[in-house]
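Missing here is one protein chain; the remaining ones are kept as they sit in the complex.
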Amino acid sequence: MTHKIAILGASGYTGAELIRLIATHPDLDIAALGANAKAGLSMASVFPHLRHLDLPDLVTADEIDFSQIDLCFCALPHKTSQEVISALPRDLKIVDLSADFRLRDPEAYRTWYGNEHAAVEMQKEAVYGLTEFYRDQIRDARLVAGTGCNAATGQYALRPLIAGGVIGLDDIILDLKCAVSGAGRSLKENLLHAELSEGYHAYAVGGTHRHLGEFDQEFSAIAGRDVTIQFTPHLIPANRGILATAYVSGEPHAVHGTLSTAYADEPFLEVLPFGETPSTHHVRGSNFCHIGVTGDRIRDRAIVVTALDNLCKGSSGQAVQNANLMLGIEETAGLMLAPCFP
Amino acid sequence: MTHKIAILGASGYTGAELIRLIATHPDLDIAALGANAKAGLSMASVFPHLRHLDLPDLVTADEIDFSQIDLCFCALPHKTSQEVISALPRDLKIVDLSADFRLRDPEAYRTWYGNEHAAVEMQKEAVYGLTEFYRDQIRDARLVAGTGCNAATGQYALRPLIAGGVIGLDDIILDLKCAVSGAGRSLKENLLHAELSEGYHAYAVGGTHRHLGEFDQEFSAIAGRDVTIQFTPHLIPANRGILATAYVSGEPHAVHGTLSTAYADEPFLEVLPFGETPSTHHVRGSNFCHIGVTGDRIRDRAIVVTALDNLCKGSSGQAVQNANLMLGIEETAGLMLAPCFP
Amino acid sequence: MTHKIAILGASGYTGAELIRLIATHPDLDIAALGANAKAGLSMASVFPHLRHLDLPDLVTADEIDFSQIDLCFCALPHKTSQEVISALPRDLKIVDLSADFRLRDPEAYRTWYGNEHAAVEMQKEAVYGLTEFYRDQIRDARLVAGTGCNAATGQYALRPLIAGGVIGLDDIILDLKCAVSGAGRSLKENLLHAELSEGYHAYAVGGTHRHLGEFDQEFSAIAGRDVTIQFTPHLIPANRGILATAYVSGEPHAVHGTLSTAYADEPFLEVLPFGETPSTHHVRGSNFCHIGVTGDRIRDRAIVVTALDNLCKGSSGQAVQNANLMLGIEETAGLMLAPCFP
Partner (left out) sequence: MTHKIAILGASGYTGAELIRLIATHPDLDIAALGANAKAGLSMASVFPHLRHLDLPDLVTADEIDFSQIDLCFCALPHKTSQEVISALPRDLKIVDLSADFRLRDPEAYRTWYGNEHAAVEMQKEAVYGLTEFYRDQIRDARLVAGTGCNAATGQYALRPLIAGGVIGLDDIILDLKCAVSGAGRSLKENLLHAELSEGYHAYAVGGTHRHLGEFDQEFSAIAGRDVTIQFTPHLIPANRGILATAYVSGEPHAVHGTLSTAYADEPFLEVLPFGETPSTHHVRGSNFCHIGVTGDRIRDRAIVVTALDNLCKGSSGQAVQNANLMLGIEETAGLMLAPCFP
């Protein structure tokens, strides 16, 4: 059975990635594409790589008849997403890719995003969208809050280790290297090819990146105490990919064993043999996540390196995986595309 | 019904691309992977991006039981391919991705490749693999010779124009811009990132590129007279893509109309609206080919710009498309993957 | 003796490149930097790579005391440049990097740039800045009009050939591959890393690129008749560089000999041995231009491939070279920086 899908925010990169995945998904059918600023345009003019598809033209959210829609993806900026979702039918299944429903505590939301939460009631029914750890709740959810792409990457490295008590909680450092599509299709000087090529650098330094809100919420919940990590992202001259290097205290083989066991049955999470480390190129364009563990010459120090595609497993792929669960489809449907290498 | 497939030369880029495509193909199953120099290794160690797949280990060609194989892809270097294919069962369906069976005239083969053709008899049964123009013969073929990636690109631009008599035949210039994966996984100085990034240049200049053999053969056959084009390829700092700019004499709208008509029913060939031109990024990772036509300020001059992915539509995607025909499968099966952008 | 220099438009890429070159120039001293939109800022905040230099802060053009200035570089957008230069002292030496004074015919200016020329009188005293061909006039000039970067590249390939009568004039095709910094520091979608990396394409197709105005003016003047070339630029995923491939009719060794003779004494123009072709990487960051000539398998067809750095020899390096002449300094002063490879 085919399910009818709407995508709001279809003119951004995560919107385009959703369409790319749904294009070969056996059970989903795109019924409406919303993009207020580009309403009236064809997708072929906004994203020429999708011109072979028979897609509806872009419309405003108001123009969509949601009674015909089985599930709606919202790929809008945060704050806008809250407002738009508040106006949608209350029984519509929604996967939100923004930051608006990730943080359960409205105080935390205000702290990290700077504005009051505009849909506190709706927040209560939202399920955090890290599929492998919230699978059952997602299956039953009406509203799923997709995770931050950096937040997903760091959690794949660290959640089982925190839960298993195999690493120290007070000296976790996450050094993350992120490709440029994570910043979206926004016109900023530092995203220009002329500036970024050959020009890698740290950003959001000093523990200021918003995805820390997710790390704090999730890690503290798992540990049953406050866990405060250091997290510094770096912008890398590449289009897709996140590589997260986690420095932790713990016995390296115990770390590797814990992750291997935790993810043994996961279709998309691959723990590499001990001592091997992943490359972003090897997951590019796919929903797979590769995790490598090594020791250090310093006893009881372990390094966990995690690679995924920020647009796919870090965002739109995760969203489709969650939608599959919400619609009762095979969880991996449409998501087994092999990475595009080289 | 699932067909059992072998791939010889599985440790190169076109081999990996075949596996990527077959990974989500509904009707093909990989039964054997040959790679003499890397026999004994797992695919995950040679191409870590394929580690999620349950693939057979690499073996030598000798170790494969071809009686269990429905179709064999040969992704070997030219000359080697002739020798290996000569030793395969005479009733085995084969799609050869090398240059060895592209040229019908053994003299032409010797001229362009420098060695005697070692399988002249077998050449006679080979069908040239440009799907859209040899579809019926491919359906019935035992041995299909995949085209050169540059040769495919140029022919998509020019064949209907030559056949339709809408362009002059004596002043065709093809300026081609090719990404680096076209050179394969070979260790050469000019393929190093440090040399190629920021370093684009012409190569095989002076009408010496081997794919000219294919252009001569095909264009002369269509025209019923000798057609000798100028063709200069350039190496571009990108991984995938061919962009071919053809300069021809002819009325631009007639040129556009002829191409639009010729490809109206083709599932993978997209002629853009008059005046638009394609980008390699918009076909990346896919089997699609975008073709744009513009005029010039000089009357009766037209420019045809063609973009495709050299590893996919230019090589392994074409091979799967041909295999689909040879096996009686839906021609587009496994090939509708949307381009991976950005 | 040190000459005092002002730069208007110092916040763009060509402004930054002027400062880079002057930083190690023995005879030039930067006395004022103008950038209206960023007045008040330090150069270190606008271009952190220049933070080691002791530079004046950015000011508006109005704030500069031009009586203390020996020569002014104008690196402003066209149209703005005319207005600003009209208001400068009439005895101030000026090197303009914009398009505003390149075309001697105000009609041609209106045709290509779409606005009336606002300083027709001043146009009459402007000298076209292609140093090697206007050297004597530049030495005596008050106002020099820097050439277009593409226009310079094509002229280095073709001027001596047209002047020498060794090529046909009616079938010249120039296929140009340009790096992204040629578009300046402008915020446009197609200049984003995420769009451009892996995404090369033609632009300004159909004989519409404004630098054609320069080609027409110069080539027709040399030939003593109208010369109308075909010129198609392509945007390449690299930061610096222009590679121009010229297809001409003519005996290849005569072509090579003519260029070799013409440039034998030129300090920055290097004609490669016959049959070799240049790479943009080999001139990157320098004022050098490499030119290669090959024949084709078609008799009496020659290919001339020219590489230079668009920001340096194509723009700011040319500007300094002209300023050196105007100020009576050694022509090569400050410009012998070796290319930065890899």
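As written, the chains take the letters A, B and C, and residue 1 is the first residue of each chain.
What we mean here is this: a residue touches a chain if its C-beta (ideal position, glycine included) is under 8 Å from a C-beta of that chain, and two chains touch if they have at least 3 such contacts.
In this text, all values refer to a predicted model and were calculated from it rather than measured experimentally.
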* For the chain that is not shown, enumerate the shown chains it touches in the whole assembly. => A, B, C
* Structure fact -> From C:209, C:256, C:281 or C:301, the answer for touching the chain not displayed is C:281
* Sole contact to the chain not displayed, among C:48, C:114 or C:328 -> C:48
* Of the residues listed, A:34, A:129 or A:241, which one is in contact with the missing chain? -> A:241
* Pick out which of C:66, C:203, C:274 or C:341 touches the chain that's been left out of the picture. => C:341
* Tell me, which residues in chain C touch the chain that this view leaves out? -> 13, 16, 19-20, 23-24, 47-53, 181, 197, 239-240, 268, 270, 278-279, 281-286, 288, 290, 311, 336-342
* To do: Go through chain A and note every residue touching the omitted chain.
  => 171, 173, 175, 177, 179, 194-203, 205-208, 212, 228, 230, 232, 234, 236-241, 243, 245, 247, 275, 277-282, 284, 292, 294-298, 301, 303, 305, 307, 342
* On chain B, residues whose C-beta touches the chain left out of the figure -> 13, 180-181, 185, 187-189, 191-194, 196-198, 237-239
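The rule we apply is simple: only the chains that are shown with their structure count from here on.
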* Identity of the chain that, by mean CA position, is farthest from chain A -> C
* To do: Go ahead and note the Å separation of the Cα centroids belonging to chain B and chain C.
  => 39
* With chain centres taken as the means of their Cα atoms, state the distance from chain A to chain C in Å. => 45
* Structure fact -> chain C touches at least 2 other chains through residues 194-198, 237-239
